[in-house]
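What follows is a short report on a single structure.
A single protein chain has been removed from this complex, and every other one stays in its place.
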Amino acid sequence: MMTHQLTLSQVKPEMQDCIQNCLDCHSVCLNTVTYCLQKGGMHSEVDHIRLMLSCAEICQTSADFMLLGSHFHHRTCGVCAEICEQCASDCEKMGDDAQMKACAQICRQCAESCRQMSMAMA
Amino acid sequence: MMTHQLTLSQVKPEMQDCIQNCLDCHSVCLNTVTYCLQKGGMHSEVDHIRLMLSCAEICQTSADFMLLGSHFHHRTCGVCAEICEQCASDCEKMGDDAQMKACAQICRQCAESCRQMSMAMA
Amino acid sequence: MMTHQLTLSQVKPEMQDCIQNCLDCHSVCLNTVTYCLQKGGMHSEVDHIRLMLSCAEICQTSADFMLLGSHFHHRTCGVCAEICEQCASDCEKMGDDAQMKACAQICRQCAESCRQMSMAMA
Partner (left out) sequence: MMTHQLTLSQVKPEMQDCIQNCLDCHSVCLNTVTYCLQKGGMHSEVDHIRLMLSCAEICQTSADFMLLGSHFHHRTCGVCAEICEQCASDCEKMGDDAQMKACAQICRQCAESCRQMSMAMA
């Protein structure tokens, strides 16, 4: 099911996209935590897992602020963009792995979309 | 973006659908809270808002348990099915309103999908 | 039970205080949402409830970032301080009510503690 099929009250199309990116990024990061712990080695180092857990959480918070219509969403989206960017870089360092590449990609996409959302309000 | 386009590790298709239903239900419930508070009257009564907030939260928790691969997901999905069912009934009582109908519909869909998930593990 | 009785790994005393303030503020805000919806009138207006729900969520996120040891906690604490400050002002406008006063007070305390935490890292 796609977000634009959902009936969201007073949410503009570009914000709907940003919400969806945040929820997707939350989902992939959380799922990738499990994947990384199974791989072990550098994948399960504390800094990497911590970054992915932090990324999952701020994505959720940013999505929820937009869903509630809070005008502070530009502030949470700003922080979210920063963390997603760093999480993407970290995943890319893990090398040539389909799961890590997919995680990096959704993190970049979410970062870009949150950055625009944070500036739209400034 | 649809969930089946996401790269989720070790998540079966029916579970991916359930995750998506939970995330959609979380999103619509949270967004509908704002809508109801603006409508006022019976829409903003404490029992209704509380039920929608509870529904949004248990949907998130159930989605996260599945994304993490926790085998306790059948327990959270069981509780989620119950709460979604009651939230759907509550929304239907609000009458002939597109937003409330849409919220009731995604709640029913999520309830059905969580119920099956909870029984698949039993 | 007080936080300093908890065994938290690598968390300095001032951060433990900030975590506790965030968790207290989360708890009181969420509980006060229910109180406000029962009072009705200006207490249950959408902007006020939305602000308290947003405040509860960013407090949780900030606490979690500190508990995980994420170095991004100074960013979430910065946003948290801002939102808590505004939530405190909003609660104070509701007048001479013990619950609203208590909510305003914990919001101010959390804002102050998060502000210091956000600057300590700058």
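For reference, chains read A, B and C in written order, and residue numbers begin at 1 within each chain.
Everything that follows uses one rule, which is that contacts are C-beta pairs under 8 Å (C-beta built on N, C-alpha and C of every residue); 3 or more make two chains touch, one makes a residue touch a chain.
Nothing here was measured: the structure is a model prediction, and the numbers come from that model.
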Touch with the omitted chain, as defined above, among B:E82, B:D97 or B:E112: B:E82
Residues from chain C at the interface with the omitted partner, ascending: 1-3, 6-11, 19-21, 23-24, 27-28, 30-35, 60, 63-64, 67-69, 98-99, 102-103, 106
Interface residues of chain B (partner: the chain not displayed): 50-51, 53-54, 57-58, 61, 64-65, 68-70, 72, 75-76, 79, 82-83
Where the unshown chain meets chain A, residue by residue: 33-34, 37-38, 44-46, 49-50, 53
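By our rule, only the chains that are shown with their structure count from here on.
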Graph class of chain-chain contacts, one of line, ring, star, complete, other: complete
Intercentroid distance (Cα basis), chain C paired with chain A, Å: 23
Touching two or more other chains - residue numbers and ranges from chain A: 64, 68-69
